[in-house]
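Taken from a larger complex, these chains appear in their original positions, while the remainder are omitted.
Chain nomenclature is as follows: A and B, assigned in order of appearance, with residue numbering initiated at 1 for each chain independently.
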Amino acid sequence: MKRPGAPPGTLEFTGERHLETPMLMRVNFNQETVDSQTFSNHVPLELAEGCINWYDVRGLHDVALIERFGQQFNIHPLVLEDILHTQQRPKFEEYGNDVFIIVSSLTYDGFNHELNEEQIAIYFGENFIITFQEKADDTFAAVRERIEAGSGRIRSRKPDYLAYAIIDGIVDNYFGVLDGIEANMEEVELEIQGRPNRETKENIHHLKFKLLAMRKSVMPLREAVGKFSRCESQAVEGSTGVFVRDLYDHVIRIADLIETYRDMLNGLQDLYLSELSLRMNNIIQVLTIITTIFVPLTFMVGVYGMNFDNMPELHWKYGYFYLLGLMVALTLALIYYFKNKKWI
Amino acid sequence: MKRPGAPPGTLEFTGERHLETPMLMRVNFNQETVDSQTFSNHVPLELAEGCINWYDVRGLHDVALIERFGQQFNIHPLVLEDILHTQQRPKFEEYGNDVFIIVSSLTYDGFNHELNEEQIAIYFGENFIITFQEKADDTFAAVRERIEAGSGRIRSRKPDYLAYAIIDGIVDNYFGVLDGIEANMEEVELEIQGRPNRETKENIHHLKFKLLAMRKSVMPLREAVGKFSRCESQAVEGSTGVFVRDLYDHVIRIADLIETYRDMLNGLQDLYLSELSLRMNNIIQVLTIITTIFVPLTFMVGVYGMNFDNMPELHWKYGYFYLLGLMVALTLALIYYFKNKKWI
């Protein structure tokens, strides 16, 4: 977020810096030709005619560069602020004929239980599209390859379709994240059935946090994609609508899965607590059985360890053996009793 | 789902393959005649005039076959993609005058606690209907028999009514699934009242997961059937509406039952934990009673097992018997006390 007290529209990068110098890539394409170029900083911002101009900007700390884009494409200061403050909720906004979209790109490292989040900002008009992100990851490689391959719908469409394709790719990754979380949940379930320990409950706990973090990205995305599908801006062609509605279905499905997984994690939490309770019951049963058998026996032998002058049983010839027999009988009776109560 | 990065509309079967070769069945019928034929692959796709053409396709891995249907019936690429990616949410969509529906067919094996799910895709226009599924199960046998029996409403209606009849049959099976789950819940309740063990809580846990999986299918189906009932496409006759609304009522009732069963399972979970707590209380009561009675006694006999030179009681004539009497009195007092506290 911006510093408290700073006026709205203050341009200042507030995230963590990942890149030394910005990486810029410009892809100009139409149905006939593709032209990809990489720049380190001084990218020309004049739009080429007769083709789609895609600027892929990585590295946001260079505020001057972002401001150049702002001036050239006449971007509202609040949009520039949102691009630089990289903890926005996903959203869809129209500014005149241009469209501004924020999405979270998520990846999951199932082994270390780490969920990485990156804000992707997309701004497009009728013949240009700009994407902003801080990290160097080539998030859009698959989309660019499809453009360069020259086949398919993407070359013959407008920037709105490209924006759709980018978001679609990001949303596809969400399914991968959910698969990773599901795999971790299965590990946890096995752990609970085996030997639940301190780590088990922390795993449950961290998976819950992951889902909460993911939900924070997906819930507003649902709304944003819904607005995209109903958008009547000139920059969005009617024929893109059916694709965006399909995307909307995917986002809904992800939202459903997140809720389902949260319920499943609560189920695992319950299972874990039940397991602990059951285990405690079993341990205390053992304790009680041992105590109930040996404490009376110990008392009995204590009796005959007393030093009273007058204890007739001590002088019986078979007193000792009678007592041993009595103790065996008592033990058997208790064992029978516990067996009956199904404690053993 | 499609591979991440693959362009939307990529045709590729992503589910688990169940059939070696596709099984195809064509049923052409009108009020007068029925003609059922089975094909293994080279099914003629030209529509017969003056009758309803129903293609029942089982086995989806043969993408070329699906594409032939796509070209012949002019199906949108996203529809074909949804047919092949067999983990879609149930939905209802109109494409021009044609209608596309996805439903989940569920069966439950109550003995092994297994819920099987199969995606059924239905695509119909004014005089044809195509159903797609991967597995070889003859899901629509009952509907086909009604057609072949020649009686009833089904022969005189359009594909929309047939689509309704198919979904109605699938939804009827949901009640069977719920009956199976209810039977399992009753088993669990008996187990809890008898002797709750490790399996009890895993049964509760798995039943919860089943209901979550089922809800994932039913919630979107509710929406889809709602759209069907309000649909104004040419492919849907007005007089079908009353039937679809009846179907809608059934789906609502299933959704209600799922919620009710979830609440009941939470109740069983509470019952299980209460039972464990109560059992623990009882065990610890036993332990405490035994300890409270015997530990002081053992102490007393220990006292008179000491070897001090000067212990007058040891030399009393009836010292031993006095002590025995004292111990009996103490034990009776404790038993009375516990009885009073209702611990015994």
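Everything below uses one rule, namely that a contact is a pair of C-beta atoms (placed from the backbone, for glycine too) under 8 Å apart; a residue touches a chain by one contact, two chains touch by 3 or more.
Computed from a predicted model, the values in this text were never measured in an experiment.
Peer 1: Which copy number describes the whole complex, given 2 displayed chains of the same sequence?
Peer 2: Counting every copy in the complex, the total comes to 5.
What we mean here is this: only the chains that are shown with their structure count from here on.
Peer 1: I'd like the Å distance between the centres of chain A and chain B, where a centre is the mean of that chain's Cα atoms.
Peer 2: 26
Peer 1: What residues of chain B sit close enough to touch chain A in their complex?
Peer 2: For chain B paired with chain A, touching residues are 1-9, 76, 78, 82, 88-89, 91, 195, 197-198, 201-202, 205, 208-209, 212-213, 215-216, 219-220, 269, 272-273, 276-277, 279-280, 283-284, 286-287, 290-291, 294-295, 297-298, 301-302, 304-307, 311, 313-320, 323.
Peer 1: Can you check the complex and tell me which residues of chain A touch chain B?
Peer 2: Chain A residues touching chain B: 141-143, 146, 152-154, 165, 168-169, 172-173, 175-176, 193, 242-243, 246, 249, 252-253, 256-257, 260, 263-264, 267-268, 270-271, 273-275, 277-278, 280-281, 284-285, 287-288, 291-292, 295-296, 298-299, 302-303, 305-311, 342.
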